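Reading through the structure tokens given below for one structure.
Missing here is one protein chain; the remaining ones are kept as they sit in the complex.
Should a chain be cited, it is by its letter among A and B, assigned in written order, with residues numbered from 1 in that chain.
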Amino acid sequence: MSSHVAHHFDDASQQFDAARLGMWIFLATEVLFFGGLFTGYAYYRTLYTPAFIEGSRHLDLVLGTINTAVLLLSSFTIVLAIRGAQTDNRRATIALLAATIVLGTVFLAIKGYEYSVKFEEHHVPGASFSLGETHDEAVEPRHVEMFFALYFGMTGLHAVHMIIGVGVVAVVCVLAWRGHYTSQYYTPLEITGLYWHFVDVVWVFLFPLLYLIR
Amino acid sequence: MSEQIVPVKTYAGVLAALLVLLVATVAAGLIEGPGLGITTALSIATVKAVLIVLFFMHVRHGSPIVRLAAVAGFLWLALLIGLSMTDLLTRDGPPATDIPAGSAPDASLGANSSPTGPKMVEQLASFSPRNEASSQSLIATGTKIIDAAITTQGAADRGQARAVR
Partner (left out) sequence: MNNVQLPKRHYLNADYNVWSWLLSTDHKRIGILYMISLTLFFFVGGAAAVLFRLELMTPGGDLVLSETYNKLFTLHGVIMVWFFLIPSVPTVLGNFFLPMMIGARDLAFPRLNLASWYLFVGGGLFTVWAMLTGGVDTGWTFYTPYSSTYANTRVMLTAIGVFVSGFSTILTGMNFIVTIHTMRAPGMTWFRLPLFVWAHYANSLIMVLATPVLAVTLLLIGMERVLGVGVFDPNLGGDPLLFQHLFWFYSHPAVYLMILPGMGVVSEVITCFARKGIFGYTFIAFSSLAIAVLGFLVWGHHMFVSGQSVLASLTFSFLSMLIAVPSAVKVFNWTATLHKGSISLDTPMLYALGFIGLFTMGGLTGLFLATLAVDQHVHDTYFVVAHFHYIMVGGMVMGYLAGIHFWWPKMTGRLYPEWWGRFSAVLIFFGFNLTFFPQYLLGYLGMPRRYHVYPDEFQVLNVMSTAGASILGVGYLIPLVYLIWSLRYGKIAGPNPWQATGLEWQTPSPPPTFNFDETPSVTERPYQYSPWTPQTAPPPEPELAAAETTSP
């Protein structure tokens, strides 16, 4: 029995299975947590299609595309970091986890820039919201405001998950550097990876739904 | 630990596929026209998600229960969206949200603001075995209750609350 096995488990593999299943169940709850917002999105996109097209055109498609690529790449780096642990390649694990942190930070920085532009354009929902120039004259500004409410709600919740993710990856990176993980024991790495990929999957859906309504 | 070690080549292939699909989404998304964009966008996103889940999240080698957990969340979300949209798409009255901009809240008074379909209420009411005595007694003492309702904004729990105000 290795020292990583808690007293109430029989062996490391039981502990690994438990942790992984637990994470998957947690991710299922996360799907439904985001799901409420997706339901709201489906509802109002159906009711106010022109307003949603209008809102979408005010988003920066280039930055959105770059961010998607950044996130997909970070999923690749973290999965290789886990592979590094599986093959006892500690240096690779540390370097790839660091790369993941960098990519996550780049994503958040671009997102932050996009938010600041929206703020200047008065596209943040609330008292000071104003639509400004429109592509479609007939569109109702308060309905576009609802699009932006969903945009900020969904990407904001996603960004919160990203911030947590970067923090967790930083922690496991330090632990990897201290030599905590080997091919015999890398449960926390695998669990962190699952979380990171999930956040990626959410973005994979958010991107076309928000940036690409035409 | 009984994890399969997947070759780097596989992971790289998945990443390449994901990036190609990203380009495809953007290209398809730029096509104008109702209905076409969302269908392609969601199909491509689903393919991408499946790739990530199967390969990056190791569900391909996962136990049946892990696969079930992975599917359950999405299945339940489909239930939530599917049944809610069944309601929204088949309402026969004007949508609840069809109130002209700038109209005072009072403009929404009355049954017309009901998203229902007052029609539905009528239809069903004609079938409903109303208890005569109780309706009478309610009408007789209705004033009392309405008085109470005025001081009690938070009393009833109907969705048609806006009809009350």
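The working rule: contacts are C-beta pairs under 8 Å (C-beta built on N, C-alpha and C of every residue); 3 or more make two chains touch, one makes a residue touch a chain.
Quick caveat, the model's predicted, so the values are computed rather than measured.
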>> Using the document's definition of touch, tell me which of A:R45, A:H58, A:R83 or A:H143 contacts the absent chain.
In response: A:H143
> Per the definition of touch given earlier, which of B:L19, B:I38, B:L54 or B:A72 contacts the omitted chain?
Replying inline: B:A72
> Where the complex has a chain not shown, which of A:A12, A:I25, A:L61 or A:A92 is the residue touching it?
Replying inline: A:I25
> Contacts of chain B with the missing chain: which residues?
Replying inline: 65, 72-73, 76, 79-80, 83-84, 86-93, 95-97, 99, 103, 105, 108, 113-117, 120-121, 123-125, 127-131, 133-135, 137-138, 140-141, 144-145, 147-149, 151-162, 165
> Going by the touch rule given at the top, which residues of chain A touch the chain that is not shown?
Replying inline: 6-9, 14, 17-18, 21-22, 25-26, 28-30, 32-37, 39-40, 43-44, 47-48, 125-127, 140, 142-143, 145-146, 149, 153
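What we mean here is this: only the chains that are shown with their structure count from here on.
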> Using mean CA coordinates as chain centres, what's the chain A-chain B distance in Å?
Replying inline: 22
> Of all residues in chain B, which touch chain A in the complex?
Replying inline: 1-3, 5-6, 8, 11-12, 14-15, 18-19, 22, 25-26, 29-34, 37-38, 41-42, 44-45, 48-49, 52-53, 55-58, 62-63, 65-66, 69-70, 72-74, 76-77, 80-81, 84-85, 88-89, 95, 97, 101
> Residues of chain A touching chain B in their complex?
Replying inline: 12-13, 16-17, 20-21, 24-25, 27-32, 35-36, 38-39, 42-43, 46-47, 49, 61, 65, 68-69, 72-73, 75-76, 79-80, 83, 86-87, 140, 142, 183-187, 190, 193-194, 197-198, 200-201, 204-205, 207-209, 211-214
